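Of the protein chains in this complex, one is absent; all others appear in place.
So, chain A:
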């Protein structure tokens, strides 16, 4: 049974429809990621579920209970904010105790919960510090700790890693995934970073202008994007997009081929191209080429490329990895 269910939920700010009515079901224990470009309504959707915004239409259910008008504190959800939103005048311990005190728990059980959670997150050393005395990564842990102590029905994360540096971001990402396995709790995670979405999610919800473009596992989204938007949003470097004659030859308005699915073949090959730029990352290289009929094409290959800038080469898409889209950008199957 779905644990969180949106039924025709919509949100209008003034006369701007930020979220047109949408349906979505999130299962118990699932890790769902809302991903989309900035301004696509990810935060708004999350805040509707949290109860920080009132819906303009439709209903929201948690465990079968209609909570559309329930105040945010009574929905049993915990949220980790982008800015962490720790209470600056309280110590870490007091920060974590706050939700439990508000819930009217006894002093002894509050202390026990805090000790346990602090142990899990390895923040016992910081318990008596103020947030200002912690680094960004430590604050992040405390914010997660404050969410965990309450033992909520589901966790909501709004771009929790965007204030961390790259190294910390990937390690915290792993920790959140471990935490998800450990707790087995439902998590909804908002990000604009498709790498985060692909690596963390059980299921990804791709949003664009408040509309759900596709819902599916990372693999499904990668292999069978429902439309051009999803095809181009998921995967890096971006999928090559080819229009015109070359596409018409395959009976499509547009075709898309991922850079890792194009091979360099000397002379022969479907498309003739000139090498323009080479990015060598060590383990792999991205060869940027310009093709005569297909326009700019990026080729991703493992190891170092066997070509030089200015070389004339032939390019061939791998069989079965050409995505075809109609004139409206919908996938042709």
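Everything that follows uses one rule, which is that a contact is a pair of C-beta atoms (placed from the backbone, for glycine too) under 8 Å apart; a residue touches a chain by one contact, two chains touch by 3 or more; residues count from 1.
In this section, contacts and distances are computed from a predicted model.
One subunit of the complex is not drawn; among "Sarcosine oxidase subunit delta", "RNA polymerase sigma factor", "NADH-quinone oxidoreductase subunit I" or "ABC transporter permease", its UniProt record names it "ABC transporter permease".
Of A:88, A:184 or A:282, it is A:88 that touches the chain left out of the display.
Contact with the chain not shown here comes from a single listed residue; of A:15, A:74 or A:319, that residue is A:74. The set of chain A residues touching the chain not shown comprises 50-52, 71-74, 77-79, 81-83, 85-89, 98-99, 102-103, 128, 146, 150.
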